[in-house]
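Here the complex is missing one protein chain, while the rest keep their positions.
== chain A ==
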Amino acid sequence: MTVKEKFETMDYGPAPESDTEAQAWLESFERKFGHFIDGAFTAPGPAFDSRNPATGALLAEVTQARQEDVYAAVKAARRAQGKWAALGGPGRARHLYALARLLQKHARLFSVLETLDTGKPIREARDIDIPLVQRHFYYHAGMAQLMEDSLPDVEPLGVCGQIIPWNFPLLMLAWKVAPALAMGNTVVLKPAEYTPLTALLFAEITRQAGLPKGVVNIVTGDGTVGEMVVKADVDKIAFTGSTAVGRRIREVTAGSGKALTLELGGKSPYIVFDDADLDSAVEGLVDAIWFNQGQVCCAGSRLLVQESVAEDFHARLRRRMDRLRIGDPLDKCIDVGAVVDPVQLARITEMVEGNTAGERHVAGISVPTSGCFYPPTLISGLGPADSLMQEEIFGPVLVSCTFRTPDEAVALANNTRYGLAATLWSENINLALDIAPKLAAGVVWINATNLFDAAAPFGGVRESGFGREGGWEGLTAYTRPKDTRKQLKQRAAPQRNEVATTVIDRTAKLYIGGKQARPDNGHSLPVRDPAGRLLGHVGQGSRKDVRNAVEAARGASAWARTTGHLRAQILYYMAENLSARAMEFAARIDAMTGGRKGAQEVEFCLDRLFTAAAWADKVDGRTAGVPIRGVALAMKEPVGVIGAICPDEAPLLGLMSLMAPAIAMGNRVVLAASEAHPLAATDFYQVIDTSDVPAGVVNILTGRHADLAPTLAAHLDVDAVWSFSSTDLSAEIERASAGNLKRTWVNDGFATDWASLKMRCILNHATEDRTIWIPYGA
């Protein structure tokens, strides 16, 4: 074609990025890779292929790890960890800085290799993935530098097992490795089997950076290798991937004491109000669902458009789709590249073909006939009951539905098991700022979508997982409070010692929805002092009582919207009322425990209430310093309904230490009182009754923890479960929590020093981080 013909057609023509350097790098390994363990590559072993999904070409053979490889990697990491932590924050900061610099120096090589391996457009690898990777290492170099000064009360977890997905291979590596290393941990990372290559290049970079041996170890292979990492002798598992696998990891790690963070799937809503800049909202969808071929956990894949503009909006959207360019990911002029693997292509195809509802619009553009390409697709006119509105497709397929009012938009948006991200478009600041906090999502973007930064926490709620990556909040995933833990003493049941009591019988019931309620099964349990003397009876709570209590707690959701000031007032009021009866409670504690520290415990309880009240209006969240014109608010929100099994070590202080901060933050609680010494809790009903606590905010059950905990842990409408029971329930609770992937905080059989437990630590468990991105501009 002559220049003159091109002058007539005004086509773009090819704009290929060269893959020469990336191919040469692969050749330098003869396209065969071993694992990276203890600072060196192992000899390649039995291998699987890593292919370019756009062409099917073999890129390299990568070794499938065996159990001994995982052992060796964990061993190397364990060996290196002490020294790495002892190097100190500033020492580690220099290493992270060196990594950031090298990532920058080799930016083009990383970008091209990522595109070859994943099929994502070179524009995205070059302009989004790799710059964010660099930024993450720079940011966390800073965190390492500041750790001792800013986080004096925490220490590294130890060895972290990290399992990452194939959609953003190097970026997910960065999100996992940078904070782990910054905080003094060492890592064993398993990249996805489809996309291991940039992780291996990163391994080589760590050698250039002079990172000590064993600090970063990389083992490759399929899901079975992931399972080996999960079961290995590691202190933490960080996983990003599907909800199904995340749930399995939760079950496998239950009771192991391993810290766990999960960043899982989503079906994130993308809400367009009638006063939005519609063209910009359409363009936002390109970044939401056609970014990385829609293979994005937080993709805005569920379009909700206000009815009054729905027709107009969909027309604009279809027209925009017809201008997308799909094809060779290495072409600099491509919007949509290849899906990662034929397996994924088949899955997307099957899901879309299996749907008969709504209207399908396939982008009117030419799609390559070979390679893993799937055309941008819109399925409009669906309702929440259609399975494609609920199931994650993980491909370039957008589904849509309309709404009438802001309330309905929220209801539709939250009608999902997931809760990763949400996007909303409106030019009305009142509307936008009202809706954003109502969306069940860890990240909300206002008039933008898929914005990421190392300074802004990212992560989900509900079945999108738990834990945050990025910002100060993300560091809690790689640290733990400094403390020495003691095994919990098992308490022998006291011998029966029947001595008649002279006072009027005062058998407490259960406390549900602001009222005392008889246990559903009509049974009571005796409460005895250590000498075996009967002190009274409590109701034997069971399954149905848990159900009723959770229902009451859910019904009290208005508590979350009260002001911190009001919650503080109520907590102070509780302290007042408890103080008035301090001697009585002290005597009760002494009678139950046979000790003499009751008065001191009550004093600690008053302090807990005061401290929680003090914090109620001071857990402010922050604005994250993200590189846009706008703000990213890192907000602290209540977790929701928290079930807490209270300890025996401090019958009243334990309960108070869990309840007070939880309700201070706006949560509602279902507490299972100390099983051995429940009477201080039942006495406390009257304090609650007289302190203006709204019904349902605090619910207290008594009975056997082994009866109550499993129901509470499995309950799908409970958002978190905590356990400090003397009964060995941690494993069972964590296993049952996998049902809706609720957050857990369990004692793993260790005793807690309730008098010295830091309020900050409890508040972390009692809050959820929500990041709201608000770009602005006149």
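Going forward, a contact is a pair of C-beta atoms (placed from the backbone, for glycine too) under 8 Å apart; a residue touches a chain by one contact, two chains touch by 3 or more; residues count from 1.
The criterion applied here is as follows: contacts and distances are computed from a predicted model.
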Among "Multicomponent Na+:H+ antiporter subunit D", "Deoxyribose-phosphate aldolase", "Electron transfer flavoprotein subunit beta" or "Thiosulfate oxidation carrier protein SoxY", UniProt-listed name of the chain not shown: "Deoxyribose-phosphate aldolase"
Residue of A:Lys332, A:Lys438, A:Arg547 or A:Lys597 in touch with the missing chain, whole complex considered: A:Lys332
Listed residues A:Lys83, A:Lys105 or A:Arg323, member touching the removed chain: A:Arg323
Candidate in contact with the missing chain, chosen from A:Val154, A:Ala276 or A:Val527: A:Ala276
Interface with the unshown chain - residue positions in chain A: 1-4, 6-7, 9-15, 123, 126-127, 275-281, 283-284, 323, 332-333, 335, 425, 427, 447-448, 628-630, 775-778
